[in-house]
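Take a look at subunit A:
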Amino acid sequence: MYAVEMVNIVKKFPGVLANDHVTIRIKKGEIHAIVGENGAGKSTLMNQLYGLYHPDEGDILINGQKVTIKGPKDAIKNGIGMVHQHFMLVDTLTVAENIVLGSEPVKGLNFDIKEARKQVKELSEKYGLFVDVDAKIEDIPVGMQQRVEILKTLYRGANIIILDEPTAVLTPQEVEELFEIMRKLKSDEKTILFISHKLHEVMEISDRITVMRLGKVTGELETSKTNPKEIARHMVGRDVVLRVEKAPHKSKEKVFEIKDLVVKDNRGLVAVNKVSFDIRKGEIVGIAGVAGNGQTELVEAITGLRKIEDGKIYFEGKDVTHFTPKQLRELGLAHIPEDRLKHGLIEEFEAYYNVILGQHYKPPFSNGTFLNHKEIFEYTKNIMEEFDVRPRRIQHLGGNFSGGNQQKLVVGREIRMNPKFLVVAQPTRGLDVGAIEFIHKQILKMREMDVGILLISMELEEIFSLSDRIIVMYEGEIMGEVKPEETTVEEVGLMMTGQRLVEARRG
Partner candidate 1 sequence: MRVLEAIFLVFINPLFYKITLTAATPLIFASLGGVYSEITGVVNIALEGIMLMSAFTSVVFTYLSGNVWVGVLMAVISGLAFSWIHAWGSIKWAGNQVVLGTALILIAQGVTGFLMEPIFGKPGQTDFVGKVEELKIPGLSNVPFFGKIFGELSPFVYMAFAAVAFSWWLIYKTKLGLRMRAVGENPEAADTLGINVFGIRYFGVLMSGVWAGLAGAYLSIGEVGHFRELMTGGRGFIALAAMILGKYNPVGAMLASILFGASSAFANQMQSSSLIHVSATVKPLFDMIPFILTIIVVAGFVGKSRAPKADGIPYEKAS
Partner candidate 2 sequence: FKAIMVTDTGGLGDKSFNDGTWAGVKRAAAELGIDAQVIQSYEQADYVSNLTKAAQEIQKEPDGGIVYAVGFMMTDALFEVAQQFPDVYFAGIDIAPSSDNVPPNVICFLFKEQESAFLVGYIAAATTRANKVGFIGGIPIPPVERFRYGFETGVKVFNDLHGTNVQIIKGYTNQFSDPKKGKDLALSQFAEGVDIIFHASGACGNGVIEAAKEKMVSLVGKDDLKSILEYAFEKGGYFAMGVDVDQDYMAPGVVLASAMKGVDTASYLGVKWAYEGNWTPGIHKLGLAENGVRMSPMKYTKGLVENRTLAELAYLVTLIKKGILTVPETEEALKSFRTPNIVFPF
């Protein structure tokens, strides 16, 4: 018995065949993973199941019955719920309001907020999905936002739940929690469609796997009978190196140092509390930590985007504490930001203007007054070539690139600045394995070139495989500093939850 069957689905976008006769069958009560490169057509397929897009050809069957899904309303009626790749939450409303939105409990003429809170609380307890019902979405961390999204589907009584890349923004702990929830849902007879780029997650949680590539299904696998290597080959069409090799770090010369740094967050609370560390030439220092423990503020302070309350920052020995982003860039700082749409890119700018952001006023791109478009175009072509940005069109608008390609554009821009010091935050969020491999290689190349690198990532795997030293942050403070080869994921994990290194070592 299949809960969902999508048969011979074809979906075209102008110039793109996003789904090319895709057939996928999901058994009732299973966790079914869908994997594939960026742009393979996974989200498009799911959006059709949820009624956001309409297939050009093909049929959708729910519990064996052929259905037409005209819009989300129909999907909800058919017991389908979806957690979108980009969250669909109303920032200014509370958690409870977001969850009940569209099928609100009422009392007389009034919206019954009490009842809403009660129901949400019950549901949240039943599935162990902890949320703060009265908090506004804009004030809660992404992990909780994710739980809100899941609660939204449960509140509507969904039996078929689509999770489109739910783990891309979660910490390992949160991923574990999510899996716990998914198992609970599964034991509750719910069917789950799970999209992820992380093969180990897929291996851990799914029952079956559908692999997509270039709009087509390239493989249907039983999880228990396959391995990551095989999946990756189906996805990318070649073997992928998932482990990186690097020579040990040697240099002793400090390139960057912060001392007793204090920074506040948007609400005016201390987010970074007396943090000190340094970074040497050709060294990658990784900062591990659960999101919301001051990493974002730390990066913003270091790169001149946030006011520094107290403490000092030195760049090659020079005090740069209150420097503007421009001054810091002049000295040789580059920054791959965690939120590429907020800081990294100007969506309305063409690729060629995005590529010069930060150096736009300097030769050869400008003579101080006028831009030199010839140089800019040439430069952009080179970067797109070197970093394999697709489509290879310099006039393509920043916002129209896929996420992976946006990231490549930003990485290319910052690396080609020839920095002395590089701040890299969440560099591979939402990217497929091929792209991750590529970006990791680029970061290591910078290390070879003696650039000091600060890496912030919630992916412990990424931190472990790239860093020379690992610093763990918790509630704005440093819990300890370790070398990857001298520690374990468990130890770092303990520090991420607030135990100091000594305590963690003690067990």
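On the choice of candidates, all candidates are chains of the complex that A comes from, given by their letters.
Please note the rule applied: contacts are C-beta pairs under 8 Å (C-beta built on N, C-alpha and C of every residue); 3 or more make two chains touch, one makes a residue touch a chain; residues count from 1.
Note that this is a predicted model, so its numbers are computed, not measured.
K.L.:
Only one of 1 or 2 touches subunit A in this complex; which?
P.N.:
That would be candidate 1, which touches subunit A.
K.L.:
What part of subunit A is in contact with candidate 1 in the complex they form?
P.N.:
47, 50, 52-54, 71-73, 76, 82, 84, 88-93, 97-98, 101-104, 106, 109-111, 152
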